[in-house]
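The structure appears right after this line, and notes come after that.
Removed from the display is one protein chain of the complex; every other protein chain stays in position.
Naming follows writing order (A and B), and every chain is counted from residue 1.
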Amino acid sequence: MKRPTRTLQMALGMVALCVAWELIGRLQVFGPTFPPLSTVFGVLFSPDRQRLFSSAIGATGTSAVLGLTIGGGIGILIAAMRQAITATRPGLDRFAAAIHAIPQIGIAPVLIVLLGRDNAPIAVASIAAFFPSYAAATRAFDAALTAHHDLFTVLGSRRSNRLLMLELPAAVPGLADALRLAAPGAVLGAVLGEWFGAPRGVGLLILSSSQAYDIPLLWASALLATVLAMVGFGFFTILQRAAARRFA
Amino acid sequence: MTNSHPIQVAATLDQPAISLANIGKEFNLGRRRVVTALTGVTATIERGEFVALLGPSGCGKSTLLRIISGLEKPTSGTALVEGSSPEQLISDHRLGFAFQEHALLPWATVSENIAIPFRLARRPIDRARVSELVALVGLAGFESARPKQLSGGMRQRVAIARSLALAPDLLLLDEPFGALDEITRRRLNFELARIWAETGVTTVMVTHSVDEALLLADRIIVMATNPGRIETEVMVDLPRPRTAETLGSARFGELATELIRLLDHSEPSDES
Partner (left out) sequence: MNLARTFFSRWWAVIAVLVLWQLIVTVFNVSQFLIPGPVVIGQEIARDPLTYVAPLLSTVRTAAIGFVLGVGLGYVASSVTWLLPGLGGVVTPLALVVRSVPFVALVPVLARVFGYSDQTAWIICTIVCFFPTFVLVSTGFADVPANGDDLFSMAGASRLDRYRLLAVPASLVMLATSIRISASTSIAGALVAEFLMGRPGLAYVLSVALGELDMKTLWAAALIAIVLSIVAYLLAGQFEKRVIARWR
């Protein structure tokens, strides 16, 4: 009873949001920089721009997936190292917090210089994906129950068997959760990296449309990035549910 | 995990399965607060015996079982299992253990769960033995089911089968039926009695149920709280096999009354 009510409220909220946006745009409350939703949709679905958008989505999606793989993968690996060697824990936690606190806009110019305009989006996406996956993976590796650990102890398990047969399988739902939490950040990181002048991508669309004062295109690109981030979140939510069904 | 224990006696036939000498256990709660879980526990358990540790919660019976298993170390005193340290028994893969929480791996099937002791002992999985165990606990046909498809009672059957997989020298049961409903629990008591009769393995079981202890054990060690210690021992001279009729026998009633009296006595007057 409670969940459907909440879902209904959320759906109503979404509708209200769209209506409010349309009205604000129509009535020109904030002037021409705030176009109605229908105008933005018009741009988003106009046939002559489909190739532009699909190429941008492809580029941003690729950067985000690569960033998620690299940043998320490193996050999970370091969390595994933290799990294996107890003494490293305080230092690695501090290191991860430091990476998390790095302002993307502060590091992006340096990455452009260091890695070039093609690779900077991947690098920013990796940095963005690192901390959420590290934090969730740390929790995931502790997911095995005490009773299971006791069982492995009394059965005379070696450390390697404990890791492979208990800690890793028990961590699978949590690791999927790690990717779920890291995915939106990876998309937004890729967009920010592209904004500094990548050859393709949603971030480049945002940059060029804001420089060309093409406000509807700017809004359409921002919406595209937002939807892409939420799609990433949704995709890994489904994956995480499946993993939880199988492994818990 | 090497043989660093100071006392290493070669196993002989006449030595007891378990000997506990003056065992004490304290838990450090931090801020200089220490709780004494066990004090002065001395006991001997013979080969092939089924002993129940019976007592109210907080009497340290589970802690004592964990010391025998090697999961905990005593603060003082020594525990010898088959003449050597509990750790030795673990590293030889000669220990079976069933927990109150079934502790089945949720991602593995019934057969895979029962076969885990083989894999952790790095031995080839004996398929015939696994199906024999599945049949022994009455789960034939459920080999490839996952734990969450099973009822609570069926999960505990799997846990019992797993604890017997390597034909252990010692079987430790920590309230294995504690989380089950009364009817299922009673049924599994009879089944465990039958399984134990077939294997004859030395068994120590923790329970707070008088009936369960009487249906299964040869001897009941009654424990008391504050601090956790052994109150007394009661020999269970009920004939085997014990069945539903045993429950109605006069001797069962006498023993139950006696045990309830002892437990009442062991409980401190104010429940704090």
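The definition used in the following text is that contacts are C-beta pairs under 8 Å (C-beta built on N, C-alpha and C of every residue); 3 or more make two chains touch, one makes a residue touch a chain.
Keep in mind that this is a model prediction, so the values were computed, not measured.
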For the chain not depicted, the shown chains it touches: A
Residue touching the undisplayed chain, where the options are A:Leu52, A:Ile74 or A:Leu92: A:Leu92
Touch residues of chain A, complete complex, unshown partner: 5-6, 8-10, 12-14, 16-17, 30-31, 33-34, 87-88, 90-92, 94-95, 97-98, 100-107, 109-110, 112-114, 184, 188, 191-192, 195, 202-203, 206-207, 210, 215, 218-219, 221-222, 225-226, 229-230, 233
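As a working rule, only the chains that are shown with their structure count from here on.
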Rounded Å distance between chain A and chain B, as computed from the means of their C-alpha atoms: 49
Residue numbers on chain B that touch chain A, as the complex places them: 69-71, 90-93, 95, 97, 99, 101, 103, 105-107, 116-117, 119-122, 172
Chain B-facing residues of chain A, complex: 145, 147-148, 150-158, 161, 165-166, 169, 172, 246-248
